[in-house]
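All protein chains of the complex are present and in place, except for one that has been dropped.
Labels A and B are assigned to the chains in the order they are written; within every chain, residues are numbered from 1.
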Amino acid sequence: MKSNYGKILKDGIWSNNPIFVQVLGICSTLAVTNNVKNTLIMAAGVTFATGLGSLTLSAIKDLIPRKVRMIIQVLVLSFYVILVDIVLRAYLPAVSKQLGPYVGLIITNCILMGRAEAFAAANPPIASLVDGVANGLGYGIVLTAIAVIREFLGFGSIFGMRIAGAWFTPWTIMIMAPSAFFLVALALWGAKSYTARAEARRKAAGAVRSR
Amino acid sequence: MKKDSIAYVVCFTFAACALFVLPLALANEATRPRVDANRRFAAESAVLRAFGIAYENPEDAARRYAALVRELPDGGWSATVDGAAYRALRKTGAGLWGSITLIVAADDGAERLRGVEILEQQETPGLGGRIEEAWFKDQFRGERIGPAGISINQEGSGSGDADRENSRVDAVTGASRTSDFVEAIVNAAIADLRSGGAR
Partner (left out) sequence: MPESPLINPLVLFFASILTSNILLSNFLGTCSFIAISKDWKSSFGLGLAVTLVIGLCAAISWAVLYLVIIPLRIEYLSFVIFIIVIAAVVQVLEMVIDRFSPSLYLSLGIFLPLITVNCAVLGAVLFMQIRKYSLIQSVAFGFGSGAGWWLAIMLLAAIRKRIENNPVPAGLKGTGITLITIGFMAMAFIGFSGMIAVQ
């Protein structure tokens, strides 16, 4: 059973990464990736909501009538997102103000509904929790990497701390929207090429062995 | 009760709503004093920063605000810092996407700005939103107010104008519209201060 959770974790973070493989959920978070701190907080929010949302929905899946399944799913997921919003408002007011509408938009992040439908609806609660967290992490890691590149090249800083010297001319394009699309595409390209090469190597090794 | 019967669906939906909304209501009530305190701190600390009064933490800010800043009947503020009298007022104007609200502080004769602070803005994050960065706001500190007020230099270096006598500050690169709106609001505030606002 233990190895099973390991596999779910690996699936969410790498082999079935929500961004590389499923291309889901970039809507709500891509907009804040010009700042590493905001990205980390958003990714944490998504992980929290996906994990606990999947757990809850999996636990009550036998009780939900078919007719209202969708609306109950939205209700449960919104519950966790609103909790995140309340906590941010009370304890991190500056971040809450900067993120603006994007916290609420976690509700419509396709990963949440996607995992609820694709995994939690047919699996036990703990496995669903692991799956949700893994997907949140897989998503967060990619977006944080993008945010590090964007904040460094766009502001010369990381976590708001200036790293590059005075010689550094910030790339304004990195702060603006297009760069996020380019970086996601590049990350996708890298991941796909790597997977394709690993696959080819495995096939070649298999061919040698079978001969 | 059958799972797809109307009664079950209705009961389940209501129960689920109650079950999930109740904790949210409690959490919201529990954090309300904190949220209100955050809001008050945001407003008071902005006034303090506009006056150039340093503070260490939220409690310190509340203490200094109570001790040093006087709220005026017209909604403005006055304060005496290091022996000199300053006046400030709040000014709202249109931004690119929503209103921008600034607090503009100047000396008593409205000859030099004391400081400009941003209370609220909805500009594009990473572009117009950069008016909240320290280098941009610090340019206003001690700037001489010219006959036509303050002008924003769109051709500037984009990293701040250090000359305090030229009545000019650098715009945020890539956010020329937002910089124009800030210029207009600052000058409207200066006009108010000159015509005896915040007294």
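Following the convention adopted for this analysis, a contact is a pair of C-beta atoms (placed from the backbone, for glycine too) under 8 Å apart; a residue touches a chain by one contact, two chains touch by 3 or more.
All of these numbers come straight from a predicted model, not from anything done at the bench.
J.: Name every displayed chain that the left-out chain is in contact with.
T.: Displayed chains contacted by the hidden chain, ordered by label: A, B.
J.: Give the residue, chosen from B:94, B:162 or B:191, that touches the chain omitted from the document.
T.: Residue touching the chain left out of view: B:94.
J.: For a quick check of understanding: of A:64, A:86, A:127 or A:174, which residue touches the chain that isn't displayed?
T.: A:86
J.: If the hidden chain were put back, which of A:17, A:109 or A:135 would touch it?
T.: Touching the chain that is not displayed is residue A:109.
J.: Since one chain isn't shown, list which residues of chain A touch it in the complete complex.
T.: Contacting residues on chain A, toward the hidden partner: 23-28, 30-31, 70-71, 74-75, 78-79, 81-82, 85-86, 100-101, 104-105, 107-110, 113, 173, 176-182, 184-185, 188-190, 192-193, 196.
J.: Which residues does chain B use to touch the chain missing from this display?
T.: Given the touch definition above, chain B has residues 21, 24-25, 27-28, 92-99, 122, 124, 176-177 touching the missing chain.
Just so we're on the same page, only the chains that are shown with their structure count from here on.
J.: Which whole number of Å gives the spacing of the CA centres of chain A and chain B?
T.: Their C-alpha centroids are separated by 32 Å.
J.: Taking the complex as given, what residues does chain A use to touch chain B?
T.: Contacts found on chain A: 31-32, 34-35, 63-68, 71-72, 75-76, 79, 82-83, 86-87, 89-91, 93, 98, 100, 154, 172, 175-176.
J.: Which residues of chain B touch chain A once you look at their complex with the stated criterion?
T.: 3-4, 8-9, 12-13, 16-17, 20, 23-24, 27-28, 31, 34-35, 38-39, 42, 122, 125-127, 129, 173-174
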